[in-house]
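Missing here is one protein chain; the remaining ones are kept as they sit in the complex.
What follows is chain A.
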Amino acid sequence: MTPLCRALRLLAGRPLLVLAAGFALVVLAEASSLGLLALSGWFIASCYLAGAALLPGFSYLAPSGGVRSFALARIVLRYVASLITHDATLRWLARLRVRLFRDAADAGAERLRRLGSAEILDRALADSDTVDRVLLAAVVPAALAAVALPAAAAVTATVSGTAAVVLVVIGLGTLVATVAVGRHSASLGLAATRGRAQAAVVGAVDAWEELAGLGAVETVRSSAVESLTGLTRAEELTDRATGRAATIADLGAGIAALGVLAACVAGGAPLAPSVLVVLLAAGAVELLGALPDAGVAWRTAAEAAARLDDLTGPALVSSVTERLALPAGPAIGIRTVPRAPGAEPIRLDLTLPAGSLTLVRGPSGSGKTTLLRVLAGELAEGSIDLAGQPPAAYAPGRIVLVSHDDHVFTGSVLGNLRLADPSLDDAAAEALLAQFGLDSIPLTTRVGTGARDLSGGEARRLTLARAVAAAPAVLLLDEPTEGLDPATADQALRACRRLLPDATIVAVVHDRTSGTTTVADLDLVWPPARR
């Protein structure tokens, strides 16, 4: 199944019903539209014949009532059809976005790390929008043309078989030619070019301060201008290919209408029905004109869906269904642990007592962070025993790992704390912040994108306070004191201990860090001597 079809499956249920209803209305509205003109033509021709006494027994009342009915139906149906098809589209978009979020939440650590890049995320969201557009830009117009052409041919056949054949042959020919040209325009890869230009602009703008410091703003700007020029060119090329397809469609529509007219005229078909089918055919083949744009929209959406799949493919969906509850402050048994992800696990047979605070010291690259990730269940390597089970067996939220670059979410300080504990009230939040020496920061303070409006030390302490608010059974801290002066660092560690008296806490620090040992029950040098 192609990625786009997989995305279309998300329509299942209510959005699909809404879409089907919307499409039925679109077909009815278009039928009213074509019917109005065709019936009007038939009506005029009949009136002419009746006026010349060539059509005895003709009554104008029924057909003119039909004209009025078609007119009213066209007005109402068009408005309602637009609303309902757009409603289906919006519902689908919401599902696409939620799916993207869920896939990301279930993604493995490495993919998650890739998703952390702003450039890739921006592209993923833009891709969702592109996929979403396929309904209105491709599916509905193509389906409409597919319904209209046979319907018009069927009506035409009742008047002239030749005309019907001409209509179908030329209509199909136009369809094939349009699709072929459209396929070419898709091969130009506009979406990828746009993604690259986007990445170039985001990267350059976010690096402005450093670039200004380096005097490199102009260099980077001109490289970004280059990628923008490339984008504009790619847009124009795609436009040109679409234009060619549109010209083919214009010609095809004209020739099909001409063919029907010629067939009727040459065959000497009766006047009033001939007028009806000529007008009907002309209107139906006009709908083919929407096909080039529909083809482009489909291709673009398919590309976008493929990229989305690449990012958070179906293989990543987590299979774990039922998880255990972890009791507070378990003892941690470390039988084996690797030095780095994928490395050979080393046998240690260490036990960190229940409810203890352990300080792990070691130089960079000694595997301290890997140890924490294994303990948190992020890496399914080594052999760890938490109250008799591996870490991954427990429900999320009970083992909290505060990484050295833990994310601070845009919004308020309070909003960040409430991520960990939605029921946290203002007073409790203020008390919590005070424990970390953050009482000077009001709860409603906006932290800015990536915590730019907080200092590094404030952001660090906020992530610690947030982890404590989650009330975990096991708290794992990666360099909690980095960026803090020794007094503040000591205060922060003591706060963690005081607020989580039962939790088992493991903090890893650089070997050169001093002055944070006063609260530690255990002080390990990492890596410890092998057994």
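The criterion applied here is as follows: a contact is a pair of C-beta atoms (placed from the backbone, for glycine too) under 8 Å apart; a residue touches a chain by one contact, two chains touch by 3 or more; residues count from 1.
FYI, contacts and distances are computed from a predicted model.
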### Query
Which name from "Dihydroxyacetone kinase subunit L", "Arginine N-succinyltransferase", "Helix-turn-helix domain-containing protein" or "ABC transporter ATP-binding protein/permease" does UniProt give the chain that's left off?
"ABC transporter ATP-binding protein/permease"
### Message
One chain is left out of this view; which of A:L424, A:A470 or A:V519 touches it in the full complex?
### Response
A:A470
## Note on the structure
Filtering A:L4, A:V18 or A:L36 for touch with the omitted chain leaves A:L36
### Per the touch definition above, residue among A:T158, A:T247 or A:T351 touching the missing chain
A:T247
### Task
Identify the residue among A:V27, A:A197 or A:V374 that touches the chain left out of the display.
A:A197
